[in-house]
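Of the protein chains in this complex, one is absent; all others appear in place.
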Amino acid sequence: MLHKYIDNVRAVGPRIHCITNYVTANDVANILLACGASPILADAEEEAEDIAGICSGVCLNMGTLNPGKLRAMIKAGKRANELGRPVILDPVGVSSSAFRKNSARTLLEEVRFTAVRGNISEIKTLALESGGAAGVDAAAADRVTEKNLPSVIAFAERFSAHTGAVIIISGEIDIVCTAEKAYVIKNGHLMMSRITGSGCMLSALTAAFIAANPENVLSASAAAVMTMGICGEAAYERMADTADGTSTFRTYLIDAVSNIDGDNLERRAKYEIC
Amino acid sequence: MLHKYIDNVRAVGPRIHCITNYVTANDVANILLACGASPILADAEEEAEDIAGICSGVCLNMGTLNPGKLRAMIKAGKRANELGRPVILDPVGVSSSAFRKNSARTLLEEVRFTAVRGNISEIKTLALESGGAAGVDAAAADRVTEKNLPSVIAFAERFSAHTGAVIIISGEIDIVCTAEKAYVIKNGHLMMSRITGSGCMLSALTAAFIAANPENVLSASAAAVMTMGICGEAAYERMADTADGTSTFRTYLIDAVSNIDGDNLERRAKYEIC
Partner (left out) sequence: MLHKYIDNVRAVGPRIHCITNYVTANDVANILLACGASPILADAEEEAEDIAGICSGVCLNMGTLNPGKLRAMIKAGKRANELGRPVILDPVGVSSSAFRKNSARTLLEEVRFTAVRGNISEIKTLALESGGAAGVDAAAADRVTEKNLPSVIAFAERFSAHTGAVIIISGEIDIVCTAEKAYVIKNGHLMMSRITGSGCMLSALTAAFIAANPENVLSASAAAVMTMGICGEAAYERMADTADGTSTFRTYLIDAVSNIDGDNLERRAKYEIC
């Protein structure tokens, strides 16, 4: 059942427009190529609409944001909305500055997102900024645990109802949900938090999975999250030399994405549907 | 005969000014260091002339272009022209937007390029934008094959005559030509298209080879293309672990450039001169 989501990415080779930060841009481009997609990274507002117009998905990542990039994001997002193509938001570090909070609010007002991916703090801040019915449940603490899981899911479902987007909360336990249905995913490895770009790469991967599986946005998003988690596990398992560290892990992670197939995904996926 | 082109790069250590995209900037700087050159990456128009003035070659790469970068490119290119130093153009994704097409046309009008490197689609778009006698041969399809090779070479030679630049068309079969003479090169490996930056790295490498061999622009360009292709082959051959993937390939590719010498180049080069 999960098989087809990655198979479709490799078969279709969706072209993804990323307006993203320069810290992890190389990793983002390489993870898209690794999964079979085709990246175009371009952040000038002068060409945002043209580029979005020739892509089958758009990924907007708020790292190293500036006002020009924000304008480009709005133009690219609106163009994709017009064309009925998926737009993913990664609100990197949204709680770190008033500028990012305001920018996130503007993006949520101007663009209709297909999916939003962040860690629990980022998603909480985003929900607060977007105001309205979503709110932030007091129990949605800064770390998702077995104990607060039900209340975090309830919060994510409300935020999905408010925005219309699939909500993806990444962490030790991942949550991927619409207003009605949630995947709880337990793949991944702690090493992923010791390199930069794990989140950015996952957001781009999610854009590719959705673009190649537009009729199944929720399941495709969940499959992207599982794929990244499984590749993180495989990368860690492959570290054999005691001198191996975080940089080798990063290499093995991208290697794993370039090699994973539907069978691996099917066999190693750890998830429940609530 | 090819021997000297890489030997000269290692002996001279040419300083190369790159105005380039942020996606592959790290790879570009590392490939220049790997071949023995010395990179300066700087894209502010405030310093473009100063930096170009202390370098022995300039490489202008249109990825993640914006109006400020374009102004810097024009200034750096003009300064290098004044000083009689080589300027290389990499028209990344030029067909993707009106902004890039217009920018490419402006660059071709304002700067005299020593060499232009792109894939067949990029070079075709560039030739169209530059108008005039170059035109685009109907037979210059979007993939160079044994069958359409003669007509693609004829097209590239006309574009070289029109611009005065060595034209480098990268792909499964590479073409490097002036108006009178063409190298057809068959080094390289398909894996190079599965990582970002292969093209950007080759353009920077070409700038280094030309800067260190200014009296032999065509042959030095061809030697750069062969060097990159041979290193791609060597990187692929080195992949022994079944878990090796695209990221390991990228590491091995840069490793290979840092280790290649004139003997390797001479022995493994696969080319014909037409």
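General observations
For clarity, chains are labelled A and B in written order, and residue numbers in each chain start from 1.
Assume a contact is a pair of C-beta atoms (placed from the backbone, for glycine too) under 8 Å apart; a residue touches a chain by one contact, two chains touch by 3 or more.
All values derive from a computational prediction rather than experimental measurement.
Checked against the hidden chain, the listed residues A:T106, A:S151, A:T196 or A:N216 yield one contact partner: A:T196.
Listed for chain B, the residues touching the missing chain in the whole complex are 22, 25-26, 29-30, 33-34, 39-44, 46-47, 50-51, 54, 68, 234, 238, 250-259. For chain A, the list of residues touching the undisplayed chain reads 21-24, 26-27, 63-67, 93, 96-100, 194-197, 243-248, 250-251.
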